[in-house]
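Sharing a structure, written as structure tokens. Questions coming.
One protein chain omitted, others in place.
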Amino acid sequence: VSRPRRPVIALTTDFGLHDNYVGVLHGVILAINRAAVVVDLCHAVPPQDVDAGAFLLGAAYRYFPSDTIHLAVVDPGVGSHRPAIALATPGGTFVGPDNGLFSVAIREQSPGLPAQGGAVSAALLGPRLSVVRLTNPAYFLPRVSATFHGRDVFAPVAAHLASGVPIDRLGEPPETVYLLPAARPVRRPDGTLVAHIVHSDQFGNLTTDLSAAQAEQLPQPLVFRLHGRIVRGLNRYYAEGPELMALIGSSDRVEIAVRNGSAALTLGARVGDEIEVLPAQQ
Amino acid sequence: VSRPRRPVIALTTDFGLHDNYVGVLHGVILAINRAAVVVDLCHAVPPQDVDAGAFLLGAAYRYFPSDTIHLAVVDPGVGSHRPAIALATPGGTFVGPDNGLFSVAIREQSPGLPAQGGAVSAALLGPRLSVVRLTNPAYFLPRVSATFHGRDVFAPVAAHLASGVPIDRLGEPPETVYLLPAARPVRRPDGTLVAHIVHSDQFGNLTTDLSAAQAEQLPQPLVFRLHGRIVRGLNRYYAEGPELMALIGSSDRVEIAVRNGSAALTLGARVGDEIEVLPAQQ
Partner (left out) sequence: VSRPRRPVIALTTDFGLHDNYVGVLHGVILAINRAAVVVDLCHAVPPQDVDAGAFLLGAAYRYFPSDTIHLAVVDPGVGSHRPAIALATPGGTFVGPDNGLFSVAIREQSPGLPAQGGAVSAALLGPRLSVVRLTNPAYFLPRVSATFHGRDVFAPVAAHLASGVPIDRLGEPPETVYLLPAARPVRRPDGTLVAHIVHSDQFGNLTTDLSAAQAEQLPQPLVFRLHGRIVRGLNRYYAEGPELMALIGSSDRVEIAVRNGSAALTLGARVGDEIEVLPAQQ
């Protein structure tokens, strides 16, 4: 059992900061493992929005130390029979509900998984990933409530993992793991490529599911249409562009932005909205 | 003087995160005790709402290591003659204003205190608790402002406690400690039991002052009425229930919730609202 002397546990939840829930996660972890460095990755996942949680965690985890334990809780099914998992990958270890919350990270750590969502055979994850269902109550709090598994199950499991408990002590390997569909642009029957807004950030910048790599391979210059507005791109950075612009954002995806303003408010745009990629000559 | 090498100091305030006030508390503590692990338990106590602060801290502290120092500031009387205290209990040490903010924790650590609020004789706290008034400026910042005792008094005192300064060096034992009334259901002259909403969380779930233990002893099945709506309970978890449901929440109290929604918004309910417990046959 070799763990760093200051193991990092990063928290991603939809708890917000209105309550004491996040503080309680810190307390539970420190009561089990005083050496842990507990980081608040993000607690502003929209309530019960597993897709948003998967995006926010999936775009961030690779910037953490690769031995970080990512505890994530966006869990509309808490208390029901949805399983809970711990999943070790070369890029991080993930602890939380088996509801797709780790999909973006899993797809990045295990390329080649089927793009459609649903229960996927755990065998497809490949030899670099190991996964167990959290069934061993020896690593939970003594009393497990029906409504707060973040406190009673996930936080103690993460703390014990950080103390060096081997993952296979936490439970049995499952047959399947639940994945969300891969986020990606689709092509309409008429050939038009249609991307989607996958995130709207604090500044109203709109992240799409069109990756920088994919955008590079399209005919240049790129022309986008969303909410009836034409955006000609790409610009290189916010300060350079016209008022409404497209650029490669910090998560290596095409992003729609308004200089010194909010694209979300300017356009009235929301997560899920379509962005058409028009033929370059238009 | 034996302190853990990484003493935990947990912060509960009504400062919000709009300003630099919380950051300054961290800075003051680390400037005195670099080894401290400073945790943000909750900074979203409604401004100057001592009752809410007592609830949020009282429901959370027991999940922290029992040697945690809880610094709490909800302090409408800052600068006036309200005393400040440090209070050591088997479940944690508390530092802040003597205005009732620690009432829930104190009542739990010292069962049998009178239910009514007010200045209670410190002798009633019993031998397991020790309390002092913070009167020794040697453990304050050199200049104490009239408006920010969190920074100038409570944070340095907490940091010095974490460094091993004995509590009796901080000041003298007081004659009394101020307590809020115990939160609990009341019985109307006609026999109806009336509980109250004591907290509305991030999701709009409504925590009541009816404990799980007390609810178990009532005639089953339980029927509640609030805001003209009947709720038949208890359900076991959110995903199981009808749209509007009652269940035992994570703080071991009866909670009113709406599945995938907000009970606070659905009912227009607020802290302090009454919940009638109706005869089971109704």
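Letters A and B mark the chains as written, and numbering starts fresh at 1 in each.
Methods note: a residue touches a chain if its C-beta (ideal position, glycine included) is under 8 Å from a C-beta of that chain, and two chains touch if they have at least 3 such contacts.
Model, not experiment: these values are computed from the prediction.
Screening B:R151, B:H196 or B:R253 against the full complex identifies B:R151 as the residue touching the chain left out.
As for the chain not pictured, it touches chain A at residues 4, 6, 8, 10, 12, 17, 37, 39-44, 56-57, 59-61, 63-65, 68, 199, 201-203, 236-240, 247-250, 252, 255, 260. Panel shows chain B; residues 15-24, 26-28, 30-31, 34-35, 38, 47-48, 76-80, 145-148, 151 of it touch the chain omitted from the view.
In this text, only the chains that are shown with their structure count from here on.
Measuring from the averaged C-alpha position of chain A to that of chain B gives a distance of 33 Å.
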